[in-house]
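Of the protein chains in this complex, one is absent; all others appear in place.
Moving on to chain A:
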Amino acid sequence: MDFFPRIIPEFTVFKFIARMVIRAVGIWGYYFLFVGLDLFICTKFIYKALKEEKFETAVAISILMLILVGGIIALVNT
C-alpha cells in the first residue's frame, strides 16, 4: 500500500531550497556557494591539522575536499 505520499505529499524540500538558491544567485552562484562552503570548511580544518602537525589528516581532508567539489559538480549536473 502506497500510503506514504499522503503523509508527506512530496519530499521536495531540498529541491525547493535548491530552486530558491538558484533563483537568487543563478546556477553558477549555486555552484560557487556550495563549492565555496566546502572549500572554506575543509581549508579551515586543513589549516588546523597542519598547525597541529597532523599531516596525514591534512592530506585526507584535502582529498575529501576535492571529492566533495567533484561530487557537487557531478551530482548537480545529473
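In this text, contacts are C-beta pairs under 8 Å (C-beta built on N, C-alpha and C of every residue); 3 or more make two chains touch, one makes a residue touch a chain; residues count from 1.
Basically, contacts and distances are computed from a predicted model.
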Record lookup, UniProt, unshown chain, options "Acetoin utilization protein AcuB", "NADH-quinone oxidoreductase subunit F", "Branched-chain amino acid transport system carrier protein" or "Cell division protein FtsX" -> protein name "Branched-chain amino acid transport system carrier protein"
Name, in rising order, the residues on chain A that touch the hidden chain in the full complex.
1-5, 10-12, 14-15, 45, 48-49, 52, 54-57, 59-61, 63-64, 66-67, 70-71, 73-75, 77-78
